[in-house]
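Read through the structure below, which is laid out as structure tokens, and then see the notes.
As you look at this complex, bear in mind that one protein chain is not there, while each of the others sits in place.
When the chains are written out, they are named A and B in that same order, and each has its own residue count from 1.
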Amino acid sequence: MAMLKKSAIWIAFAVTLVGMPQIFDSILAISILNQMAIAIVFALSYNMLLGQGGMLSFGHAVYFGLGGFLSVHALILIEFETMVFSILWIPLIGGLFGLLAGLFIGSFSTRKAGTVFAMISLGIGELIAASSLIFSSFFGGEAGISGDRTFGPTFFGVDFTQNIDIYYVATFWVFLATLFMYLFTQTPAGRMANAVRDNPERAEFIGYSARKVRFISFCASGLFAGVAGGLFALNYEFITEENLNAATSGRVLLMAYIGGLGYFIGPIIGAVILTLMNSLLSNYSELWMLYLGIMFLLTVMFLPRGFAGFIMMHQVAWVRGTLTLLIKPYIITGVPAILFSLTAILLIEMSHTEDEIFHFLGMALNTSSSVTWVVALILSGGTFFATRKSLGQLNEAWESANAISKDEQT
Amino acid sequence: MLEVFIFATLNGLVTGLLLFMLASGLTLIFSMMGVLNFAHASFYMLGAYVAYSISLYFGFWTGLIVAPLIVGLLGALIERYGLRRVHQSGHVAELVFTFGLAFLIEEAVQFFWGRDTKNYQTPDLLDFPLFTLFGQEFSAYRGFMMTISIGIFIALYYVLTKSRVGIIIQAAITHPQTVANLGHNVPLIFMGVFGVGTALAGLAGVIAGPVLTTFPGMATVLGSIVFVIVVIGGLGSLAGAFIASLMIGLLQSYAIASDVGMPDLLNLLGISFARDHPLNDLWTINLPQIAPVLPFLLLVLVLIFRPTGLLGKREE
Partner (left out) sequence: MTILSLKNVQKNFGETQIIRGVSLDIIEGEKHAIIGPNGAGKSTLFHLISGRYQLTSGNIRFKQDQIENLPPYEIARMGLARSFQVTNIFPRMNVFENVRCALLWSKGYRYSFWHLLGRQRELNDEAMHVLEQIGLKDKALFPSGELGYAQQRALELGIAIASGAQLIMLDEPVAGMSHSEAESSVQLIRKITEGKTLIMVEHDMNIVFDVADRISVLVYGEIIATDKPENIRANPKVQEAYLGEVPSA
């Protein structure tokens, strides 16, 4: 039964992956889907480190980037017919190189978790990013290197000229990588990674070297980050220093954290949300990074287990059938909260814009008129106050929806 | 040769002392709260921008006094309403919070001040050469930077070792529980230390802004270097941070000023490679080129071979 349920989830996942471009078939949509595919594998690989293994890395882009660089080099080799194989296998090359880098760097960096590990990862990240600018024959300096994915043998007549072709290649690898990363969590090595994350000392007293357990997770994580890098190379056909520097490392941390570290599905949610924000929001506002930063800090402060954690919080109420008790309180808090966010965004955008007439949600607002400002300020103040006021009733409802479970426990 | 050496040393000292102003605050905060403040250099950047804005209306000297106060106040507020809340979720969450803060401050700076470089100038009062050596000028402003930094070092040392507050702080570093049991308000001390630490960073920004240029990337440029320093010096050790600051400042300065590289070494060994050798980048590398890499190389080596740093006592 459980087996059947699990298979059903994976089949649903595969169907969703394959079905997406049928629903969203514009060029923009395909390009976003490709970015999501890359981000999902990358964020999941990051979660193997931080969420599953308790290793906070500030240099995870190294494995992504190195995998990507090797993949572009492989594309070049295919182009000049030094090697002959279908570009379908490029992500595997990225993965192998990510694994190699993981084997080497992990051999000395996994001795400790915590702050020491975080600092080593930061140092190595900066070191490799800076070195990549020096060794320009391999990394191509600031311009990076580029390849062409249309060479090499075709795959059943597909020559990979279209982004949609790459999407299906990516789908194949995303499915495979996700499946293997999930299965890893179900193995002794994967489960001991959790144990070492929770309590490295006790793990040693049940026969496991914490360092070796971390090392295995680290290498596996490098492998999958490299696969993501290979997908990046296939999609964009170029790669630069930016793809292995601290900014990229930071972005993957953001994705995994916002999605929710403790849950396997968390990073997938984070990857989808951030890619959407990146591609869609950036069209509407040049301040989207500011919003992203605010959203991230709010997540760390109020939803320490991310979006996935927020959803999972409702499990108890769901099982008890008390979820309906929460609908009304959520609306009461949600409406002013959303209104507040909108007015806050409006204020930020109005103070940023240089246009006299600012278009917002179909309204044309005169930014030079003080009336607009006063109204917006009053609205945002009022909705903020209303949101705060409404938190009390939400808390009460939450308590009562979850209270029954406590009686049952004892 | 000598003149190059002397100027490299002076510049290295200026940079090193400046780095120490950042590193000292970071060390204090780490010692007290056990959290590495990733956003520390962002407060440095804020200091420069706030001082720039103030200097437009009230001149440099007002900015020098007021900007660090504003930055410190902001830091204290962030500790009170942000960090303290995250504290319950553990060290990783705190580190991630300060990481997000760094991200947000950089975006906020661009929002308020724009993306372009600001024309933040040294004050006219200090716009003269302090001395001229071998035909090269050493500006009075650099001398001023050194004076301020050394002054801060002395003041900090004095406060920490001699004053009552300093003794409580030192005790709270090693025995926070005991200090709390003695009736001291540890959260308040934390907030104060965070405020003072960020104010120091802000002050560093105020005096560095005119020289190192005030632009939205200035936090990123220095951010990781300051981390390198506190880790190399030994997490939580002020003396270690001081030594490491000067070391890194001088190391970078010498590396940039030097004119040696792989070709010289190869010449010395009598080896030569063809220009199309696959490792040509490696054979033609020189010290100024790898100057930015050196601190990180040092960081990784220290962490591998001496995880406690030069003078650090504890590992976590």
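Note that a contact is a pair of C-beta atoms (placed from the backbone, for glycine too) under 8 Å apart; a residue touches a chain by one contact, two chains touch by 3 or more.
Here the structure is a predicted model, which means the values were calculated and not measured.
Across the entire complex, contacts from the unshown chain go to A.
Note that of A:A74, A:L88, A:I145 or A:M192, the residue touching the chain absent from this view is A:M192. Listed for chain A, the residues touching the missing chain in the whole complex are 183-184, 186-192, 194-195, 197-199, 201-209, 212-213, 216, 220, 262.
One rule holds in what follows: only the chains that are shown with their structure count from here on.
Chain A and chain B have CA centres that are 31 Å apart. Across the complex, chain B is touched by residues 50, 54, 56, 58, 108, 111-112, 114-116, 118-120, 122-124, 126-127, 130-131, 134-138, 246, 250, 253-254, 257, 287, 289-290, 292-294, 296-297, 300-301, 304, 348, 352 of chain A. Partner chain A is touched in their complex by these residues of chain B: 36, 82, 85-86, 89, 91-93, 95-97, 99-101, 103-104, 107-108, 110-111, 220, 224, 227-228, 231, 235, 278, 280-282, 285, 289-290, 292-293, 296-297, 299-300, 303-304, 307, 315-316.
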